[in-house]
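All protein chains of the complex are present and in place, except for one that has been dropped.
Moving on, here comes chain A:
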Amino acid sequence: MTTTPLVVLENVNKHFGDLHVLRDIDLSVTAGEVVVVIGPSGSGKSTLCRTINRLETIDTGRILLDGQPLPAEGRGLAKLRSDVGMVFQSFNLFAHKTVLQNVTLGPMKVLGQPKAKATERGMELLDRVRIGNQAHKYPAQLSGGQQQRVAIARALAMNPKVLLFDEPTSALDPEMVQEVLDVMTDLAKEGMTMVVVTHEMGFARRAANRVVFMADGQIVEENTPDEFFTKPQSERARDFLSKILTH
């Protein structure tokens, strides 16, 4: 079976001042794959996720999307970002726009879709994330879980090639985590290519094709969820898992 990698990171390095946050990262994600990135705080996993749509620049190395290197800036970069959906920890919905407007803004302003078409598709997506009945509310009127589902719909509206999730459930009250994970699990089943930074080990086991374990800016271990959670190869991973699975 030959598969073309959709996202490729080659020998990527990044520093924040003296701090070496990404060390020689090599990673490739094939179309339809769900890669879950886990690791202790400060291991560089969020930074890794953010480099893929260039919200963070890199010092050395290359990142390819669909075989093309990321453009540095300008319209090329904007076009690239429209192909890469991003879901943030803090939702980041546009506070002055309704739920529906949040979802239709990108398709109308970036893809140039007519309003009727964007609205129809937007409602379809909001129904899909089970929030269609709140379409005309403002973000501040919704719970965190609802806001995050809107953020997922907003990203999906651009028909992205890949969706990045940067700790999508970390800012949620515990009872709202599941509704967001359910939506993400559905997406994974439907074949969406996803890179997910998360602390939700249940989701990693259930939905991931591959788990990437990071520590100190390096990818320490990559494996299938079954193998990783049952037989972690590295000391760092064993240590990490023992801490999070025992409490």
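Assume contacts are C-beta pairs under 8 Å (C-beta built on N, C-alpha and C of every residue); 3 or more make two chains touch, one makes a residue touch a chain; residues count from 1.
Keep in mind that, in the parts below, contacts and distances are computed from a predicted model.
> If you had to name the missing chain as UniProt does, which of "Rod shape-determining protein MreD", "NADH-quinone oxidoreductase subunit D", "Glutamate ABC transporter permease" or "Cytochrome bc1 complex cytochrome b subunit" would it be?
"Glutamate ABC transporter permease"
> Which one, A:Thr30, A:Ser90 or A:Asn209, makes contact with the chain that was left out?
Reading the full complex, the residue touching the unseen chain is A:Ser90.
> Which of these touches the unseen chain: A:Lys14, A:Lys45 or A:Arg81?
Looking across A:Lys14, A:Lys45 or A:Arg81, the contact with the absent chain belongs to A:Arg81.
> One chain isn't shown here. Among A:Ala118, A:Met158 or A:Ala237, which residue touches it?
A:Met158
> If I consider the whole complex, including the chain that's not displayed, which of A:Lys109, A:His136 or A:Arg238 touches that chain?
Missing-chain contact among the listed residues: A:Lys109.
> Going by the touch rule given at the top, which residues of chain A touch the chain that is not shown?
The missing chain touches chain A at positions 53, 55, 73, 75, 78-86, 88, 90-96, 105-106, 109-110, 138, 140-141, 151, 154-155, 158.
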